[in-house]
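To keep things clear, I will list the structure first and then write my remarks on it.
Only one protein chain is missing from this complex, and each of the others stays in its spot.
In this document, chain identifiers A, B and C correspond to the written order of the chains, with residue numbering beginning at 1 in each.
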Amino acid sequence: MLEPFRSFSMDIKLAQNEYGESRVRLFRVTHRGGLHEVKDLTVAARFEGSFGAAYMAGDNRAILPPDTIKNTVYVLARQYPAEAIEDFAFHIVDHFLTYNPQVSRLNLDVTERPWSRIPIGEKAHASAFVGNAGERRAARISATREKITLESGIEDLHLLKTAGASFENFLRDPYTTLESRAQTVFSTGLCAHWSYEFPEPEMPFSTMWHGIRKTLLETFAAHESKSPQHMLYALGHAVLDNFEAIVEIRLSISEGYCVLVDLKPFGMENENEVFAPAAEPRAIVSATLRRNGNLV
Amino acid sequence: MLEPFRSFSMDIKLAQNEYGESRVRLFRVTHRGGLHEVKDLTVAARFEGSFGAAYMAGDNRAILPPDTIKNTVYVLARQYPAEAIEDFAFHIVDHFLTYNPQVSRLNLDVTERPWSRIPIGEKAHASAFVGNAGERRAARISATREKITLESGIEDLHLLKTAGASFENFLRDPYTTLESRAQTVFSTGLCAHWSYEFPEPEMPFSTMWHGIRKTLLETFAAHESKSPQHMLYALGHAVLDNFEAIVEIRLSISEGYCVLVDLKPFGMENENEVFAPAAEPRAIVSATLRRNGNLV
Amino acid sequence: MLEPFRSFSMDIKLAQNEYGESRVRLFRVTHRGGLHEVKDLTVAARFEGSFGAAYMAGDNRAILPPDTIKNTVYVLARQYPAEAIEDFAFHIVDHFLTYNPQVSRLNLDVTERPWSRIPIGEKAHASAFVGNAGERRAARISATREKITLESGIEDLHLLKTAGASFENFLRDPYTTLESRAQTVFSTGLCAHWSYEFPEPEMPFSTMWHGIRKTLLETFAAHESKSPQHMLYALGHAVLDNFEAIVEIRLSISEGYCVLVDLKPFGMENENEVFAPAAEPRAIVSATLRRNGNLV
Partner (left out) sequence: MLEPFRSFSMDIKLAQNEYGESRVRLFRVTHRGGLHEVKDLTVAARFEGSFGAAYMAGDNRAILPPDTIKNTVYVLARQYPAEAIEDFAFHIVDHFLTYNPQVSRLNLDVTERPWSRIPIGEKAHASAFVGNAGERRAARISATREKITLESGIEDLHLLKTAGASFENFLRDPYTTLESRAQTVFSTGLCAHWSYEFPEPEMPFSTMWHGIRKTLLETFAAHESKSPQHMLYALGHAVLDNFEAIVEIRLSISEGYCVLVDLKPFGMENENEVFAPAAEPRAIVSATLRRNGNLV
C-alpha cells in the first residue's frame, strides 16, 4: 500500500482552485395583489481566492461553506425580487465580494426555466402556469473587484427548417461518401450567449433577451443556408447588427442528422418526405462573432 | 460451472412473450406547395403470438425481424401521410395484422413531439419551426383481430399554481411532521390518457386532443384544490363531462415539493415568496375515472 | 370558459386510485466496530384503499401524507437494519398495513445501488467504497392483508458477447432487408425479476440473488444463441432449473444494434471487427417462464 502523505515533496504547487455550490434551486413568487409572478431559477456560484491552507493543511478558516452560499441565495431572493436574472446575479455578486475578502473572483450562473400563464379565453390567468420544458434563459457573471464580465444567453433552442437549407460543393477526400444535398432538413439545438460592452444593473436585459430571441428565430427562418457554418454566421451577424449594446456573441449548434430513408428497395420514391432522425453522431459547429475595435 | 442446457426439465412453460422495436424515430414532411407540415414521431411496436419455437428451439421461421418493423413504419409513413397519430397507428395495426397470421396481438405506441411554426410578424412561416421540448402527444393501440382498444394521451404536461391550492386536515400518525398548508405552491407533471367507447379511424382525434388539453389547463387553473387527489378527480371529471366520446380517463401526477424556505434564522419573514423545489422525493397520485354502465 | 365544477354528473365513478411517494432516498450505515456496512436504497410506496372522499370532496381525513411515508421509511431503517432489501420491504409493509386500516393494498419498490469496498492490497477497506453505477438490485412487494406477492430482481445488467450469437432463417416479407448473420455482436441490457412460491421474511434472499446473477452471466456466456428470444428462454430456464424456490421469472432484453460498418467503399474488409453501435431503434424482447402446476 501507498503511504502518500508522509513525504509531500515541496516541488508541487496548487496552480488553480475553485469551489462552490452547483445547483441551488429557487422558486420565487412575487405577489402584486392577486397577480402572481413566478421565477424558476437554478443558481451555481463558485469562489476563487486564497484557499491554499484548506487544500494543503486542512485549515478551513477561510472556507465559507457551500451550504451558506445556498442560504444566501434564498435571503437575497427575498430581499431583491429582481425581474431579470441578470439583475439578481448582480446582487449575488455584490454581496459575496463585499463581505468575503478571501474571495478574489466569483463565477456565477443563473438559469431560468420559463413558465407561461394559462390562457382562459382571451385572458391570462393570474396565478396558474404551464411549463415550457425546453429552452432556458441564462446569465453568467465572472467578477473580480476590478472587473465584471456578463454574458446573457439562450440555451437549448430547438429549431428546424424543411426548406432553404442545402449542403453542397464541400471538400471530398477518399473517405467521403456523403452526397451533395440541394435540399435538406436542418434540425438543430442552438445555444447563443452574448456579452455587453458595459454591463450594468438595470439595463433592459429582459427586453433585449426577447428581442434577440425573435431575431434568432426570424433569421433562422429567412436565411438560405448553405451550411451550418453559414447559418451560424448569419444568426450572429443579425444579432450584432440589431443590438448595439452587444459586443460579442458565441453560438453553437448541435445538428442531429435527419437521414432521408431509402425506399427504393420497396419500389417507392421518397422526395424529401420520410426521414429517420439519427440520435448519434451529431455534427457540432461553434463560432464567436465580435465587433471590431473591441479588445475583450 | 453450470451446465444448464443439457437437461431442460419438461415442467417449465413459456407463460408470456412479446417482441418488437422500441424506438423507431420518424420525421415526415408533407408538402402542400410551399407550405410544409411536419410530424416528429417515435413508434414502438410489439408482437404477441405463436413464437414458442423461437424461444424453445431457436427456430426463427415465425420471427419477422424488428428491423422489418422499422422499414414498414417508414413505408407506411410514405403511403399514408395521416395528420392524426391515431390514424397512422390504425394503418400500422391494419398492415401487421393483415399480413402476419403468426401475430395474435399488436401493441403499438406512437408519440409525437410538437413543433410550432416560427412567427414572422403576424404570420406563421411556411417551413421553419421551433420545438416545444416538453409535453408529448401519445396514442396507444392494443389490437387483436377481434378487438381494438385505443388510448390517446398527453404526457409530461408541466403545470403549477401559486394560489387556489391547500393541503389541510389530513391523517396524522406518530411519524407525521408535515404542517397544514392553507396555501401552497402546487407544481406537477401531469399525464392523462383517455379511451374511446367506439374507436374508429377518421374520428376527429386532433380536435379532441386540443379540446381536452384546453379543458385540463382551464380546470387546473380554476379548481380550488384541497389535495392532489381532489385536483386529479376534477381534471378527469371535466374531461368526461365535456367529451361524450370519452369513456374512461387515466390520470397521474408527479408532484415535486416546493418547500417554503425558513428565513427566520436570518430575521426575515417569508410569506409564500421564496421556495426551494426539492428534487426528491416526489409524491405521486394516480386515478382512473370511468363512465358508469361501461364494462371496459 | 368552462364551469366544470357546478354540475358533476352522477354517472361518473372513480374506478381506480393510488397514491404515495416515488423516490425516498435512503443511505444507511451499520457499524460493527470499525467495520462499516452501507446500503444505498431508493424506496417507492403507493397506497390503494378507501380514498374516495379525498378525490370527490377534498376530504383529507383518510390521507396519510406522502411526507409521513418518507419519515416512516427513515424510522424503520433505524429500527430494522436489515441486510436484504426484501426483509426491509417486509418491515415497511408490516408497519403500514398494521397501522392504516384505510389502506387495502400497499405496492412497494425497494431498489439498491451496489457499492464495493475499496481494495487495499489483498484486503478490503473497512469504511471506504467505490460505486458500481450500472446494475441495480430490486425488490417489489404487492400486499393486502390476505396475500403478499414478492418479486426480486436485477435491473440494467449490461451484457455482450462477440461469439456464439447468430440470427438466421427468419421470416421475410417484402419490407425485409436485413441479412442473415451467422455471427453477430449481441449487446443487451437485461432485466430479470423472479417470484417465490412462498415468500417469507428471513429467506436467504441475498445468497439467492448472487446465485441467480451468477447463473444469468454464465448462461449468457455459454449459450449458443440463435436469437434474443432463444437467449431469453435459456436464461429463464437456467434460473428455474437451479433455484427450486423460484416459481416464475420475467425477463426482458433491450438490444442495441451493433451494426457492422461497411468499409468496402474504402477498399477494406471488415470481418466482424469494426461496428457502429446504433443509439436507436432498439429491439426489445420479453418473456415470462413459469413452473407448471403453479397457479400464480
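The rule is short, and it goes like this: contacts are C-beta pairs under 8 Å (C-beta built on N, C-alpha and C of every residue); 3 or more make two chains touch, one makes a residue touch a chain.
Bear in mind the structure is a predicted one, so any value in this text is a computation, not a measurement.
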| item | value |
| --- | --- |
| Options A:Thr30, A:Asn71, A:Asn132 or A:Asn272, residue touching the unrepresented chain | A:Asn71 |
| Omitted-chain contact residue, chosen from A:Glu37, A:Glu155, A:Glu218 or A:Asp262 | A:Glu218 |
| Residues of chain C in contact with the chain not shown | 25-31, 34, 36, 38, 40, 71, 74-75, 77-79, 81, 115, 118-120, 125-135, 156-164, 185, 187, 217-218, 220-222, 258, 261, 263, 266, 268, 270, 272-279 |
| Positions on chain B contacted by the hidden chain, ascending | 1, 120-121, 174-175, 177, 265-266, 278-280 |
| Hidden partner interface residues of chain A, rising order | 1-2, 4-5, 7-9, 11-25, 44, 46, 51, 54-68, 70-72, 75, 99-100, 102, 167-173, 175-178, 215, 218-219, 222-223, 225-230, 232-234, 236-238, 240-242, 248, 250, 254, 257, 280-293 |
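One rule holds for everything that comes next: only the chains that are shown with their structure count from here on.
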| item | value |
| --- | --- |
| Centre-to-centre distance between chain C and chain A (centres being mean Cα positions), rounded to whole Å | 37 |
| Averaged-CA centre spacing for the pair chain C and chain B, given as whole angstrom | 22 |
| Overlap residues in chain B, where contacts from two or more other chains coincide | 25, 71, 75, 218, 222 |
